[in-house]
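Note that one protein chain of the assembly has been removed; the remaining protein chains are unaltered in position.
We just call them A and B in the order they show up, numbering each chain from 1.
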Amino acid sequence: MSDSLMDQTVRQAARVVLGKERQIRLALACLLARGHLLIEDLPGVGKTILAHVLAKSLGLDFHRIQCTADMLPADILGVSIYDRERSTFQFHPGPIFAQLVLVDEINRATPRTQSALLEAMEEHQVTCEGETHLLPRPFFVIATQNPSHQIGTFPLPESQLDRFLMRIEIGYPDPEAERALLGGADRRELVADLGPCMTPENLIELQRSLQNVHVSDALIAYVQALVEHTRRAPDFKTGLSPRAGLALLRAARAWALIDHRDLVLPEDIQAVLPAVAGHRLHPANSAPGAQTAADIATALIGAVPIP
Amino acid sequence: MQAVSAFKRWLFRLHGPEAAPIVLGQRRVYVLPTRAGLAYAVSLGVMLIGAINYNLSLGYALVFLLAGLGLVTIFHTFRNLARIEISPGRVEPVFAGETAHFDIQLRNPGKQARHALRLHFVDGETVSTDLPPDAVTLVPLPLPARERGWLRPGRLTLETRYPLCLIRAWSYVEPDMRGLVYPRPETAPPPLPLSASGDSGGSRSGAGNEDFSGLRAHRPADSPHHVAWKAVAREQPLLVKQFTGANTAQVWLDWDALPAALGVEAGLSRLTRWLLDAHAEGLAYGLKLPGKTLPPDHSPRQFEDCLEALALHGR
Partner (left out) sequence: MAAKHKKSPPAHPLTRSQQAWLIASAPLTVAPGIAYVPGWLAASVGIALLWRAVLWWRHAAAPPRWLLNALALAGCVGVFLSFRHFFGKDPGVALLILFLWLKLLEMRQARDGLVVVFLSYFLLFTHFMEAQGLGLAGFTVLALVVVTAALSSLAQTRQSVAARLRLSALMLAQAAPFMLILFLLFPRVQGPLWGMPRDAYSGMSGLSDVMEPGSISNLSLSGAVAFRVRFEGDIPPRHSLYWRGPVLRQFDGRAWRAGFQRPIRRPQDPQEMTLTDSVRYTVTLEPHNRHWLFALEMPLTAPADAIISNDYQVLSKQPIRSRIRYDMQSRLNALPQTGAAPAPRTDLALRPGNNPRTRALLENWRRELNTGADAGANADEAIVHRMLDYFRRESFFYTLTPPLLDGRHSVDQFLFETRRGFCEHYASAFVFAMRTAGIPARVVTGYQGGERNPVDGYLIVRQSDAHAWAEVWLAERGWVRVDPTAAVAPSRIEAGIASALAEGEPLPFMIGADLDWLRAMYFRWDAVTNGWNQWVLGYDTLRQRETLSRLGMRQPNWKSMTTAMAVLCGLLLLGLTFWALHKRARLTPVLRAWNRLSRRLKRAGLARQDWEGPADYAIRVTQARPELARPMADIASLYIGLRYGKLDGQKPLDELRRLIAGLKIARQR
């Protein structure tokens, strides 16, 4: 049953976001693994549409935050406003109180705002004036970021990048998809017409069923070897943290689940590796060659034999 | 001399940097007796003459047993080195005059631990290490960084005399590694050229939203999010929180602004020193070198990029 739900979701999203089934699956895997997603790409490749489609298909309520330089943490998290008539503080929830939040151009927000947002993401709660407000469940943040270094932007610091389970790039559609896109209906209208493929309850159940995906000792050894390699090899400035190793395993479980398997294969690890490890690894300047996340991941996969 | 080095390159199969992992196959491990080994052989010879002369059967037996021991130790020594896999590890950038540490990854694929392995680069110190079985060991090898630019360690010697010091097994490898050496910072430089950087130098105020700096009266256009609601609760008028931006002071480190009398290296030294100072003070700094300009910024990335540009200038 749940298998078909996931398949339906992927199929439906793929009808709107053309030629990007892999990215859709990764986004879904990220969601199943209860992580947050960072999409780093140029404007106009369909970041927002992807988030919309996912929200619609999964039946999640959806908020969008467009980040600007003058935005304050309160603008996202909410604010306690004094009610003069009742002489009490009344909490007005910010846009973060939604099941799926799209944070557009997160690098335009100031570091202060960014860190407030990321903290809330991590804790699944907002603390304002000493009061704690739980965020809804499921809770999923898709943040987008422009890769180009522009004046007046604040790229997410490395420590904060770690809060995102995955970072993906969408990239331009291939020629066939692009033709279909150009010839097809307006994407926004398509999104508006979409119905949910599953309920949030279904989604939570799927998230729980991740536990049942079997991870063998051999696979753990593989993950360990990969992580170990990043810590030693000259290609990276700093290696993957234990948290990154756990993230890798979680994402791979979700990937296996989407693939209807109850066990994780090395291939699952390899499939999610660029998305999970790409933003956590930084090529060392002494390392000749590979620079992009995909290059890094490919080199990493090629360097570590499956034990 | 050249012929000798060519012969050596041929004999020891040295053909420049090798791809990782470098496996010490049996053909790459060379074995010769040490001085102690030769002394051992000579003492055995003397004992053999004694055994013949005094017709000592057990003397023969002892000499032959010790001779066997000498032969067996060759294999132990060989085995202690063979089949180790060598891969390059990290090299943290250093400033010229410091000691760079080249991490070497040594993988022992076998079930036996390896003991008393000694490694050194051609002009580096010797480091001794043991390798536990079936594991990777990181060995940082020190190498003095004399000049800025890329430092290539060259040939690495691995040797061992384990277990009996009678035999030396060694191998040469050339891992593909390089370390970045930043220019040596000038020791007593002129002060940071803040004034020389023109318009934006030294300004430390301006609106922003990083640090809380005070309250001002509410104007109708202000966002309710910026209202100091706690003050309102204390029956005060509507006030708006005010913030200042972060330190926005900028400094340009300009090659062309340096006195021409300063040579290339001295100039780079001075820029390096200034760069360190600017970074320590948290200024935003930009770097202008002939053919390369890095716009002002104060991120850690900027720091590294600038140092790298200085290190590799003209290289």
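In this section, a contact is a pair of C-beta atoms (placed from the backbone, for glycine too) under 8 Å apart; a residue touches a chain by one contact, two chains touch by 3 or more.
Quantities reported herein were computed from a predicted structural model and do not represent experimental measurements.
Contact with the chain that does not appear here is found for just one residue of B:99, B:126 or B:293, B:126. For subunit A, the list of residues touching the undisplayed chain reads 214, 216, 218-219, 262-267, 270, 301-306. Across the interface with the omitted chain, subunit B contributes residues 4, 8, 26, 30, 32, 34-36, 39-40, 43, 46-47, 49-69, 71-73, 75-76, 78-79, 82-83, 109-111, 115-116, 120, 122, 126, 128, 130, 134, 157, 161-165, 168, 170.
Just so we're on the same page, only the chains that are shown with their structure count from here on.
One simple way to say how far apart two chains are is to compare their mean CA positions; for subunit A and subunit B this gives 35 Å.
Listing the residues of subunit A that touch subunit B in their complex gives 69-70, 72, 74-75, 79-82, 84, 87, 89, 110-113, 155, 228, 232-234, 236, 284-286, 288. On the subunit B side of its complex with subunit A, the touching residues are 87-91, 93, 103, 105, 136, 138, 177-180, 208-210, 223-226, 229-230, 232-233, 299, 304, 308.
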